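What follows is an incomplete set of chains from the complex, kept in their original frame.
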Amino acid sequence: MTFLAPVGNDAGAGGGGESDRFLPSEIPMALLDPAGRVLPSSELAMPPADVLLELYRQMVLGRRFDSQATALTKQGRLAVYPSARGQEACEIGAVLALRPQDWLFPTYRDSMAIVARGVDPVEALTLLRGDWHCGYDPYVHNVAPQCTPLATNTVHAVGLAHAARIKGEDTVALVMLGDGGTSEGDTHEALNFAAVWKAPVVFLIQNNGYAISVPLSKQTAAPSLAHKGIGYGVRSVKIDGNDPAAVYATVDAAIRSAAAGDGPVLIEAITYRIEAHTNADDASRYRDPAEVQAWLARDPVSRLRAHLTERGLLDDDAVAAIESAAEDRAGELRRRMNVDSELDPADLFRYVYAAQTPALARQARELAEEIDRAEEQR
Amino acid sequence: MTMTAERDAVAAAKPTSITMAAALNRALADALSQDETVLVFGEDVGTLGGVFRVTDGLAATFGQSRVFDTPLAESAIVGTAIGMAMNGLRPAVEMQFDAFAYPAFEQITSHLAKLHNRTRGRVSLPIVIRIPYGGGIGGVEHHCDSSEAYYTHTPGLRVVTPGTPSDAYALLRQAIECPDPVIFLEPKRRYWSKETAVLDHRSSTVDRAVVRRSGTDVTLIAYGGTVATAMEAAEAARQDGRSVEVIDLRSLSPFDDETVVASLRRTGRAVVVHEASQFGGYGAEVAARLSEQCFHYLEAPILRVAGFDIPYPPPKLEQHHLPSVDRILDAFDRLQWEDTSTLERRST
């Protein structure tokens, strides 16, 4: 039954023969079990000891940063904060696997990743503090602004990566999205463009089981989110997103292969958000505390600590030192965030266009006069 | 359903203190109980009851087949609502925030607005798209847009926005009963404002503006989130000796020329106020059509008090952007009162 083959239209191209290389494994790939024990026969390469130690250190710093940010919402120092507690393996594992020239396209939830990439924490929190929409210069650490409209950053990542290829630069773009974000049309369009263009992009889905209150079962009926890849000809991997070693190893391999010209990779990392969607959310309305408990037993930080301790790479002193460094940074962050930020209302009119239009100049003047008048009246 | 209707009638007769969010919730509940073709769906509207709790309790009361969470995709939410309406249902869907309705823009403009016309009236789309809109709640980027101008410029859509809890109830009930698609804009910063009122949706009509306060010197035109600001400004102006008539448009499209023109012909001066950027904003249409219809009655140009022509500001700067009482009072001052005597009144 080969009659379709010889015809020139490439409509019959492909065929299921090579399908398998696009499909994820049945069971999420992992390197460490929840107790930190090395799992046998994984396809993944265990990262070297120094990387594991750095992963651990950054996860501890990240978690402390995250809890500090949540605390700052209670003190009214942040407008809102979406915590990534429980997702540290993804946040840190992915970022550490990036090379300096690579780009990170984070979402609102990925402040931890941004800080791990080197962005100043106060600049990282500028958005959530309510000072400005993005506080850092994207070009300093190759970090795009945090993206709020879901999945819209996926196409940006594809464009940036494709541009790098056109320019002959060795740059990979890593874009983060959630399980909910996979339902948006942009995700589909991005995967498709990336595959057709063979753009060096890594899509990292942090499947934390919920889109605000909506559980995965209402989000998709697919065997897994990683199964979407084959529909675009994108190689896909499903991993244990609470295993920092697995996240690092997978993203690292994906970046190498994307950089080598083998096209995009889709990674589904199974994880869980321990806190509510944001400080403003009430998770008790839609999930059982027992579920949270079960996931606490799979904690990524203690998993890696157990592994490193077992291997003799980490002792109590080192753990304490890292924790104290995290504490110092948190204190420093608290101190800096407690200083009222100085904002210039004229900024509202400064960056709308490259050069201020006459109309905006006039509006800026009007506002300045209004503010002056109001101050005089005080 | 008769019993429910009776109970409703009794409940409705008694004035109660209610927030706009609760009034909207009541409207949805009453519509769901009185018409079994009504459906409510969207992101987080089921189990959670919506991020603003407007759909709180509805899934529990009416079941998951009538009030349910969808996957996260606004185009599909509107698009499937269209298919459902083609099949005899009346979906009232929610877009979680204003800017998150943009992915559905093609479905709204190319289908929702046009399918009735496309089929010479054979297909009706009695769909309500609820959109919490506007700022003033300290929301970060994309959570505070005012996009009424996009929808009001799209023929085939009705665009409605309530300024008070009792209107929220009445207008939402009427929007759900309306055979046309309705973009229902909920001024999110008024969700928690209270009013003591009888909830009733038969006593006013959705497409008529309402005079919220009578006055003789200037017509102040507001809608949605700016109605309360306008009322405050009118009160403050009274202390300056100015009598301000406040009109709450309620229906942005179609526009109620009759009510507004009558007011303006009496006062000779008008200010229109909205949060959205001024350039190409809804106030431009108001000013343009009133200037045309009331040309000879105008003592001064119609002024617009609107947001600046900038992306919505971050939370800590939004107070500079939002139309304030002061800014409205300033606009009153610019209505060329001193010139009145020196100018011929142009009314014939």
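Which chain is which? They are A and B, in the order written, and residues in each are numbered from 1.
In this section, a residue touches a chain if its C-beta (ideal position, glycine included) is under 8 Å from a C-beta of that chain, and two chains touch if they have at least 3 such contacts.
All values reported here derive from a predicted model rather than from experimental measurement.
Look past the single copies shown: the full structure has A x2, B x2.
The rule is simple: only the chains that are shown with their structure count from here on.
Averaged C-alpha coordinates give centres for subunit A and subunit B that are 37 Å from one another.
Those residues of subunit B that touch subunit A in the complex are listed here as 43-44, 46-49, 51, 69-73, 75-76, 99-100, 102-103, 138-143, 279, 308-311, 313-317, 320-321, 326-327, 330.
Within the complex, the subunit A residues that touch subunit B are 79-80, 127-133, 148-150, 180-181, 183-186, 211-214, 218-220, 281, 285-286, 341, 343, 345, 347-349, 352, 359-360, 363, 367, 370-371, 374.
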